[in-house]
Every structure is written in C-alpha cells, then in structure tokens.
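Everything below concerns the one structure shown next.
For this depiction, one protein chain was excluded, whereas all remaining protein chains were kept in their positions.
Take a look at chain A:
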Amino acid sequence: MTVLFTMIRKEIQEHKLAFIYAPFIVALVLCAVIISVYLGLTDIQTTNFSFSTDVYDEKYKEGMLLASPEAKTAVIRAGLVVLGLPILLTVGFGLLAYSLSTFADERKDRSLIFWRSLPVSDLTTVMSKLVFIVVVIPLLVLPNLILLQLVASLSVSIYFVSNDIVPFGYVWTSYFISDWFRIIFSLWAQALWSLPIFYG
C-alpha cells in the first residue's frame, strides 16, 4: 500500500500543473468573471454567447414569477452546470495529454531506466497510473468545481434577492451534492474514454 501511495504521490507531483494549477487558475478566473458580472463591473457579449445581468430584465422577472418552483430551480441549475464546463474541458485536455505521454515521456528522457531499477512490479506501475486517472484526478478537480458553484450560487442569490427575482432559497437546494457526484461521473467518463489511448 505504501508503494502504491508513493507512486500516486509521484504522479501528482509530476502532473500538478495539469491537474492542480490549471483547473484552479481556470476556477479563479471564472469566479472573478462571475463576481464582476454580478457586481455590474463587466459583461461578456459575443455573437454566440452572452454573460451579462442584462438578461434579467422585466420579461425574465415576470417569467420567473410565473414559473413553477421546479422550473425556477432547473434554470439556475443549468447555468451553474454550464459555468463548470471550462474546468472540465481543461481537465479533459490534461487527461488526453497524460494518457498519450505518460509512458512515452519516461522512455524519452530515459528516466524509465531509473524507475525500472527499483523494486516495483509492472502491475503496480500500471495500477498507480490507473488509480491516478480514475480516482485521484476527479478528487483533485472537484474542489475547484465546488468553489466555482459556491461563488456562482452566492453571487446569483445576492443578485436575485436584491432585485426581487426569486427568494434566496431557490439557489441553495440539495441538488448541489447530487451535481457534484454527476461531475465525478462525467470525469470518470472522460477518464474511461482516454484509457484506450493510455494503453496504446
């Protein structure tokens, strides 16, 4: 067990840029954008995408008032899920790069000879990389998504309450935790998708 733990720690140390720093930086940038937009300091308008408090006009307010509680929750929830996509994309690229290069890089810089001079079986080596992909990476990424959702929910709640759109409680419902599990599942799906490349 110590051997596996040591090997996984090595994977984390080696790939901290892709799976710790990059998702965290993306999450921080997104948080900054969300706070700025809800404070009215900025807005994002492109031909395909718009992120601005301008959408919360009288028509939106009216729609939200008439909507059922489920519909209100669904609208907010959809927005929160979309916000997490840049992080998932960043990790997806990281996973792809990792799967493509994990053994090739070690062979290229000849460090594979050093790793193979230590008493670690080939099975343990492969196991450590699998556990890293399937368990560790989702666990490393999840706190960033939780941070993003909390910042977004708080911003939306304050904005909605102060503009009389919906009461505070609609944003803070139990779907949070179930969505975190969904996100883990989606990361597993990405990991499984990249496994054939890893073995190749």
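Just so it is clear, a contact is a pair of C-beta atoms (placed from the backbone, for glycine too) under 8 Å apart; a residue touches a chain by one contact, two chains touch by 3 or more; residues count from 1.
The working rule: contacts and distances are computed from a predicted model.
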Answering from "ABC-2 type transport system permease protein", "Putative membrane protein YdbT with pleckstrin-like domain", "Succinate--CoA ligase [ADP-forming] subunit beta" or "ABC transporter ATP-binding protein": the UniProt protein name of the missing subunit is "ABC transporter ATP-binding protein"
Touch as defined at the start, partner being the missing chain; which of A:Ile20, A:Ile35 or A:Val120 qualifies? A:Val120
In chain A, positions touching the absent partner: 2-3, 5-7, 9-10, 13-14, 106, 109-111, 113-122
